[in-house]
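With one protein chain removed, the remaining protein chains of the complex are shown where they sit.
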Amino acid sequence: MAVTTADGVAGIQPEDKTSLKTKLKRAERINRVRSLSLVAPLLIFILAVFVLPIALMLIRSVQNTEVRSAMPATLAALDGWDGVATPGEPVFAALAQDLVQTQKDRTTGLVGKRINYEVPGARSRFLKAGRMIDAGGTGPWKEKFLANDPEWGSVPFWAIMKRAGQTYTPYYLLTSLDLRQDASGAVMKNFDDQSIFLDIFTRTIWISLLVTLATLVLGYPVAHLLAILPPKHANVLMILVLLPFTTSILVRTTSWIVLLQSNGVLNDILLALHITSERVQLIFNRFGTVLAMTHIQLPFTILPIYSVMKSIPATHVRAARSLGAGPLTAFVSVYMPQTLPGVGAGCLLTFILSLGYYITPALVGGPQDQMVSYFVALYTNREMNWGQASALGAILLLITLALYAVFNRFVGIDKVKLG
Amino acid sequence: MQMKTLKLTLSALAIAAACSSVAKADGLTITSWGGAYQKSQDEAYFKPYAAKAGVKITQEEYNGEAARIRAMVESGNTTWDAVDVDSATVQQGCDEGFLTPIDFSKFGGKEAFVKGSTNDCGVPTIIYSTIYAYDADKIKDGPKTIADLFDTKKWPGKRALQKSPFGNLEFALMADGVPLDQVYATLKTKEGVDRAFKKLDTIKKDIVWWEAGAQPPQLLASGEVVMATAWNGRIYNANKVDKKNFKIVWDGQLLDWDLWAIPKGVKDIDAVYKFIQFASQPGPQAEQTKYISYGPALLAAAPSVDPAILKDLPTAPENVKLGLANDVIFWGDNKEELLKRFNTWIAQ
Partner (left out) sequence: MKLPVSASESFVEFAGIQKTYDGEVLVVKDLNLRIRRGEFLTLLGPSGSGKTTTLMMLAGFETPTVGNIMLDGERIDAVPPEKRDIGMVFQNYALFPHMSVAQNVGFPLKVRGVSKAETAQRVARALDMVELGKFATRMPGQLSGGQQQRVALARALVFEPKLVLMDEPLGALDKQLREHMQIEIRHLHERLGITVVYVTHDQSEALTMSDRVAVFNAGIIQQIAPPAELYESPENSFVAQFIGENNRLPGRIESASGTLCTVKLANGSTVAATLTRAAGVGDACLLSVRPERVKIAPAAGAVDNLFEANVAELIYLGDHLRVRCVLDSGAEVVVKVGNAEDRPVLDVGTRIPLGWRAQDCRALDAA
């Protein structure tokens, strides 16, 4: 009898377990659906305005459709090309055929523009050829193209043309790192008069570091004061700290221009007090940029530090004092280490936000103070080189993610409190 | 195929913008350069046309960013019906296919306009000039020639220049002694471009860059700069409206023209043509000169121009001989590279 019972129990238990699990799932399903429907609007919103644009940007940074979509015949004809000598008549005939279509679609300029990135002068070469095609005529085309512009015979040009026909290109990303591919595809340092991006990334990081450091030095004592003052005074101070949030960045930045310009208030005061003998350049340079950015970023550094400081019991410093540590030792060895998660969070926040600054350096900085975002805007709005803009954005994103990973590794993102 | 999905997503993202444009579907949205210039257009074209044709005109402003037109066209959501563009942009827009080719039969043919100003995709409207100016209240013995713009010994202080290779390269070569008729020929060579940048290098640390046309008069007025290149109408307007005493140096002036362009994909192209036709008549064109010192691009408008303003126009005989006309073909072919080189130079 005892054996049967044991068998029975062993046989029933797993079945019971699974049915219990199903029951649990069923019971929880309504709750799951309900909570999902609550977050759905935000989820969709984030997907649409955050994830999707970033994904598109990443695609844009390697996408390469201009030549591929406009020159199908030419690219097909180039398939069999040996890459050693100038291509033969079939390629040129195909080129003529493609140009007829691009002239009709008015996309010759786009193709020319794409090739122009890698072969200076290619844009006008394509437009010139387009006008030749418009004028009519028949083959053989090779001589006609070569007569129109002898550069059509260049072997490196055709190698680049063939490469530009691929669906994806590393061109924009390489350019963002001051690298280029030569006709054979080997990666090398870019030409000097086109190498600016490493400088700009270094500059962006450097300015962000300066701003982070400045906000930390200025903000740490303020955060401490906020944390130890009685609530009545702390609230007033907190309002002062948050006051900048109530005016737009643009207004704050422009008021710096009023204050700092050569005929501005600060210069007037410096002159009146005989501190300087002539008007000092305070704006449209690095100083003005870091100053205005520091002003804007201060609350972002202060608040996380403050919230961590607020959670440190006053008894810790008292305990340290009673145990024999002087005020300074108590502060440095007991208080400060406990504020580190806040310092880390505040600095990370400010640093990452600073990396993306655009409007402030554009308004109060000189040309040598423009950061990566300025060039993203420049390539988007002015040069219409969206691939380059996307590549710069992608690299900036990568730097940000790397920083985040490093921070997470050494401080731990879970230790961060923002409010 | 990817292009297609991209377009689809772009248009999805543009839905919000589209919603707002539905309301003004029966009106016209016209975009120009803002400031005193757009105000003159408002007085001479927009208000009268709105009153006459009963069409609501919505105005927008930009700083000549061709990319904004292209983005609109590519996303399939063209909200600007007519755009006032400069000669280089119209060429680019035509080459890259985001502007509509113009049917000049509606305007009495290309011959109706100042020679060389027409373009397949743009109807010329005004002739303006990029000059440089100074505040005569602050400098008594002012600069006279284009070379003086680069003379920081005699006139120390900052100079405001447009953040664009356009104009600055020509000024640099003219100041460096290149004869007027040789400027574009020189710029076509690499050595010529190098020479221009080398000349700009000599004042690089003294340059304040401007982007919007309204900035140069402000920079002069605040004393932030001693000289500023500017569009001549903006200086004229600052003197007339704000009672400034700015002096224009016509030597080395660079003539250019603005054109009406129609982005591809506008909803009612006939309505847009009707407006441009209205704006391309002698009456309204002459009317505009009452507000800003730009010359009409329509030949027939010349006799009706306010005589008082004639000497302030870039096309006045004594002014025009001192300067150079923009070579649209040169800029159309070389804008990309020069822009790239310029932006690299400026950031270094």
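Should a chain be cited, it is by its letter among A and B, assigned in written order, with residues numbered from 1 in that chain.
Going forward, contacts are C-beta pairs under 8 Å (C-beta built on N, C-alpha and C of every residue); 3 or more make two chains touch, one makes a residue touch a chain.
Quick caveat, the model's predicted, so the values are computed rather than measured.
Colleague: Check the whole complex and report which displayed chains the hidden chain contacts.
Modeller: Taken over the complete structure, the missing chain's partners among displayed chains are A.
Colleague: Among A:Thr254, A:Gln338 or A:Asn408, choose the residue that contacts the chain missing from this document, as touch is defined above.
Modeller: Only one listed residue reaches the unshown chain, and that is A:Gln338.
Colleague: Using the touch definition up top, pick the residue from A:Leu47, A:Met188, A:Ala319 or A:Ala402 that touches the left-out chain.
Modeller: Answering carefully, the residue with contact to the hidden chain is A:Ala319.
Colleague: State which residues belonging to subunit A touch the missing partner chain.
Modeller: Given the touch definition above, subunit A has residues 313, 315-316, 318-327, 329-330, 333-334, 337-338, 340 touching the missing chain.
Definition applied: only the chains that are shown with their structure count from here on.
Colleague: Between subunit A and subunit B, what is the gap in Å from one C-alpha centre to the other?
Modeller: Here the centre of subunit B sits 32 Å away from the centre of subunit A.
Colleague: Which residues of subunit A touch subunit B once you look at their complex with the stated criterion?
Modeller: 48, 52-53, 56, 59, 63, 65, 69, 105-110, 112-113, 116, 120-121, 123-124, 127, 167, 193-196, 199-200, 261-263, 284, 367-368, 370, 375, 378, 380-384
Colleague: Within the complex, which stretch of subunit B touches subunit A?
Modeller: Answer in residue numbers: 2-3, 6, 9, 12-13, 65-68, 70, 92, 94-97, 158, 207-209, 222-224, 332-334, 336-337, 339-341, 343-348.
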